[in-house]
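Missing here is one protein chain; the remaining ones are kept as they sit in the complex.
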């Protein structure tokens, strides 16, 4: 277990370094990009004096490293902001204030987080079940008609953009058949049943697309395992096909599926942004799209950092799970 | 459409036993796959359409940007006049609601944008990824550590979110399709670098590379003659699967309104606009969505075919079972 403890420590240190580096990169990229932030923030009709005032207020005249330092300071110990008339304290972890609304970015984020979490967590359960299930089924029925049907369905899911599937689902289910009302977010605390019904279509559209990837991977990983020597051993010892597929081949696919679920967090969040926009769910994604359109840099940077944070953490967790699933990794 | 899957799958690819006599065997194996052949034909057609887009619109006698207010019924909110969204001899696929712009012209111009952006982005990803990956594998321990860490960071950046944010802060004067290609290319090269690094390390350990060093050749010549050709197969495989991923990414960004902006047509953007018109003018939604679906599907199937043709192990997956002809006896 000592080796495993060391492995955990190394992973944690690596994750921290990665997070810091991501924050530097994101900060520099956004605040050093061409285009006058003050001008964009203030709007095209601002006078030069107004622009200058905004720049001073946003500390845009400070050198970049100093601003990053302030940002880090805010993150770890909190920071005071003057909003022209009053001073507002932004407690750690402070991601800054929105240029648009003067609200704290973190507050904005936290308000939107439950929506996004509801969407992604529910969809993840679905895509793992549907994806891995389809993969197992097509590996088991390999070479038969049902496998071919599943393969075609998987490919179709793989090739459909999430916003097209969502749109079609919405048009067919809500518009034409009127089986469900057009989704509107209901808080879980208010009415769990309505929460689920309203999220059903967003879940499905996000999950079906992602499930295609998992089905493909599960199938190919299982087929690969089935071609390995140890499967031959169990066949040669009279173990039945069901146990071979369900026990040995599936176990071999576990590690790659974990790896994919981690690698996929980024793309799934991308999918969530599209889904939220399409269905009008007031989540982080929709907020980000809005912030991007009005060039509200603190909100954009804060959101990107939070998302990157989730991705990095998910990857670290997956690494640990992967190591647990395949202990040889620790030794390597 | 998930790049992550492609990366996870490609990471397991085996290149230590590369296809023996390269190109000819590759074509033979590719031709043996009917689905891949059909996909290749579709892709070829799409590329032709994209290349000849101005010619095609000229043939139709239309262009993608001219408004035809006379062809839409302003009294009904701008629904195209005529059946099936105004399909006629002049407007082969009808016209856009509200503006009356020619749909066929916008669709083929959209193909140009879509494929152009995707191929350019793939090229950037491959160039950066191969450079970084080879440098990490061939360079000193220190360089490898730095580059691998940078790659980890790049991989951690979620493409959609970063692209969405980046596209917002770059001045509008920058040509949009070029920008989209650049942004996708500059953010999503991490997995290429990871794969190339791993493959280079494997190749570096092969004896024929050691033998070439013993011959007295310098490091550059050894890398060029013995290493890079071995990288071609995994890089081509990965690139072939990246193209459809990039098509989806461009469409998604344009759908969100931060990708390619009007008046330049783009399928993603058309789908957003068509959202509210699906009842009055369904073809407005169907054509771009169908085009997008077909393109991504064809490119994916072709990519799979290329992989099967290049990676002997993928091909061997088709023959599963105990009696997989024993290496020793069937060879």
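By letter and in written order, the chains are A and B; residue numbering begins at 1 in each of them.
By definition in this document, a contact is a pair of C-beta atoms (placed from the backbone, for glycine too) under 8 Å apart; a residue touches a chain by one contact, two chains touch by 3 or more.
Note that contacts and distances are computed from a predicted model.
Q: With one chain of the assembly withheld, which option in "Acyl-CoA/acyl-ACP dehydrogenase", "Cytochrome bo(3) ubiquinol oxidase subunit 3", "tRNA 2-thiouridine synthesizing protein E" or "ABC transporter ATP-binding protein" matches that chain's UniProt protein name?
A: Of the names offered in "Acyl-CoA/acyl-ACP dehydrogenase", "Cytochrome bo(3) ubiquinol oxidase subunit 3", "tRNA 2-thiouridine synthesizing protein E" or "ABC transporter ATP-binding protein", the absent chain's UniProt record gives "ABC transporter ATP-binding protein".
Q: One chain isn't displayed here. Which of the visible ones does it touch?
A: Looking at the complete complex, the unshown chain comes into contact with A, B.
Q: Can you name the residues of chain A that touch the chain not displayed here?
A: Touch set of chain A with respect to the missing chain: 228-230, 232-240, 243, 247-248, 251-252, 254, 325-328, 331.
Q: In terms of residues, what is the contact footprint of the unshown chain on chain B?
A: Missing-chain contacts on chain B: residues 16-22, 206-208, 210-217, 225-226, 229-230, 319, 321-326, 328-331.
The rule we apply is simple: only the chains that are shown with their structure count from here on.
Q: Using mean CA coordinates as chain centres, what's the chain A-chain B distance in Å?
A: For chain A versus chain B, the centre distance works out to 22 Å.
Q: Please give the residue numbers of chain B that touch chain A in the complex, ascending.
A: Listed in rising order, the residues of chain B that touch chain A are 1-5, 7-9, 12, 149-150, 152-153, 155-162, 164-171, 244, 248, 251-252, 255-258, 268, 271, 275, 278-279, 285, 289, 292-293, 296-297, 300-301, 313, 316-317, 319-322, 324.
Q: Which part of chain A faces chain B closely enough to touch in the complex?
A: Residue list for chain A touching chain B: 14, 17-18, 21-22, 25-26, 29-30, 33-35, 37, 40, 142, 155-156, 158-164, 167-168, 171, 175, 209-210, 213, 216-217, 220, 223-224, 226-227, 231-232, 235-236, 256, 259-260, 263-267, 269-271, 273-274, 277, 288-289, 292-293, 295, 297, 300-301, 303-304, 307-308, 311-312, 315.
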